[in-house]
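For this view, one protein chain was removed and the others were kept in their places.
Chain naming follows the written order as A and B, and within any one chain the residues start at number 1.
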Amino acid sequence: MKYSLTEEQEMIRDLCRIVADEKIRPVAAKYDEEQTFPWDVVKAMGDADLFGIFIPEEYGGLGGGVMELCIAVEELSKACGGIALALAGTALASFPIILFGSEEQKRKYLPDIAAGKKLAAFALTEPNAGSDAAAIQTSAVRDGDCYVLNGTKQWITNAGEAEIYTVFAVTNRSKGSRGATAFLLEKGMSGFDFGKKENKLGVRASATGEIILRDCRVPKENVLGREGLGFLIAMKTFDQSRPGVAAQALGIAQGALDEAVFYARERVQFGKPISSFQGLQFMLADMATEIEAARALVYQTARAIDAGEKNIAKESAMCKVFASDVAMKVTINAVQVLGGYGYMKDYPVEKMMRDAKITQIYEGTNEIQRGIIAANLIKEYARKKK
Amino acid sequence: MQIIVCIKQVPDTTNIKINPETNTLIREGVECIVNPFDMYAIEEAIRLKERCGGKITALTMGPPQAESALREALSLGVDEAVLISNRAFAGSDTWATSFTLASAIRKIGHYDIILCGKQAIDGDTAQVGPGVAAHLNIPQITFVKKIEEVTDRSIRAERMMEEGFQILESPLPVLLTVVKEINEPRLPSLRGKMKARKADIPVWGPEDIDVGGDQIGLNGSPTYVAKIFAPERKGSGKIFRGDAEEAVDQLIHELRSGKLI
Partner (left out) sequence: MSIRVIEEKCNGCRLCVRACPFGEISVEEKLAVIGDGCTLCGACVPACKFGAIEIEVERAKKIDLSQYSGVWIVAEQRRGKLQSVTFELLGVGKELAGRRASELSAILMGHRMAAAAGELIAGGADSVYLIDSPEFEHYQDEPYSRVLSRLINKWKPEIVLAGATAIGRSLIPRVAVMVRTGLTADCTGLSIGDDGHLLQTRPAFGGNIMATILTPRHRPQMATVRHKVMKAAPPDPARQGNVINVEVKESDRFTRAKVVDLVEEKEKTVNIAEADLIVSGGRGLQAPENFALLEELALALGGAIGASRAAVDAGWIPYSHQVGQTGKTVQPKLYIACGISGAIQHLVGMQTSDVIVAINKDPYAPIFQVATYGIVGDLFEVIPLLVNKLRRR
């Protein structure tokens, strides 16, 4: 199915496919093994203007929306879900600037991101604040023209590699969810350090690490929106970014299906290609069907967001839940199709299986997403008459 | 610096096969790509322009769909492109092709460096580059693996040979054919692709470059393809499976009895 992509969207897809084939696929296993940051690939992605896809034209980008970002992330994730995160993570951290940044902040930060010169990172999660984001402890205390930040952020994508950080901290604990504020931090600020680098099951080509803030002084000009808007900014950002996670899951799933079908056509057992066995055919058919359903949901949601639809939280959560569950299931089955070979690192599907798992967990676990879906659903029905 | 790059659109030969019964090419699902060696020529042209300034014109002869090869060149950083396309050019061999390209280059007029890939992967002849140089009566440096120095009047380059390389100096204008050791071609950028999509690509026929008759197309081609057929394969030999140690012993035995080791 072609999904009536525009000419520009097709162009993005084709270019990302070239980047994936030529720059990512040959090194995906290496970076997975080494768990180092793929700067050479990220540079190639920057040279191809991929970091400009989601940034408005007036700030040096190409003016695409969530749909264009999803197409890119899906295509890159077919080759490596971890490397694609350098882009998706930067997009996640850029959305707050695009949505809530002042003109000055946008002019200062977005052009370098668009040009691929600087990566960005989104820092919300803390050791004691995962799904319960309102429990964040990092504090920001006003001191003259600055805020003084203290606390630890954990599991931050692009940590250490990015130059620009969107950091969430509590400015007024008594206000609860209205007491958090978003700040723009830059690598190198005094009191801004990096802690442990995580050793992960999957997406190992992505940098995941700790950020440690010790009396880090941030000028008040670096507040995003205004004091107290932190959670609103985070939630609105997630509404935009969840289709991106879903697209990552979709790409991983598609990559696994591609491997499985190629293998099934070539692998001969009992004198026949295993693709001629019905048990295996049904498995492939289900994998393909579920992927297509996930794609339809992701694209539709992305387009709705780009069309300016409000209250997209439910659909946004749905596409993240569905695509990530599909990715997990499809990658497990892909390993099954490849049998013993699939379990070995000689073939890429075991990595895809490991990479898929995170998509069910981050940017709101699938349980949290289901909670969002249910809450919105029930709210909608409260207004309806039978 | 006025640079001309000659490129060719080719089927991706790694996927091409012949139907052994009909002796015809199976072209289903075979993509058309820019000849890989020409990608190095395009990249080198862009690097020369980045170093010396100037303008790059890409040139191809082929069917109307070869335009997409030119758009790809434009998306990488080539400034202008010209498509030489007309039924009259059909069936050109390397003589007629190099004559036609040379005529188009004369029409473009001023040029300092002409770059070509060392050969195209469909025909693998490596004849068109030197042929163009001969038609234009300009010097050539073939199989260039490195451009050491370039000024507005001369160039110094390394030509790859079987057992090493020659360093040559030539005045401009000159024609170079390049090998893949010369650089690593960049990927296109989105901006480049958008620019390329909108670019205007003129199509030149025989009258535009003032050629015709027995110099172009099949009439202008001294050679013609009498037949094509599938290459022969040797029959299968002895294959050892199972225990590696046993297999190795058997192999050594065979090689020794054949006095090969």
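Here, contacts are C-beta pairs under 8 Å (C-beta built on N, C-alpha and C of every residue); 3 or more make two chains touch, one makes a residue touch a chain.
Everything numeric in this text was worked out from a predicted model, so none of it was measured.
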item	value
Of B:I141, B:A196 or B:I209, the one touching the omitted chain in the full complex	B:I141
Touching residue (missing chain; options B:K55, B:K107, B:K180 or B:K195)	B:K180
Residue touching the undisplayed chain, where the options are B:G53, B:G109 or B:P222	B:P222
Footprint left on chain B by the chain that the document does not show	11, 13-14, 16-18, 22-25, 27, 63-65, 85, 87, 90-91, 93-95, 98-99, 121-131, 133-135, 138-143, 156, 158-171, 174, 179-181, 214, 217-219, 221-231, 233-234, 236-241, 244-245, 247-249, 251-252, 254-255, 258, 260-261
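Everything below uses one rule, namely that only the chains that are shown with their structure count from here on.
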item	value
Interfacial residue positions of chain A with respect to chain B in the complex	7-8, 11-12, 15, 18-19, 22-23, 44, 47-50, 52-53, 62
Residues of chain B that touch chain A when the two form their complex	186-191, 193-194, 197
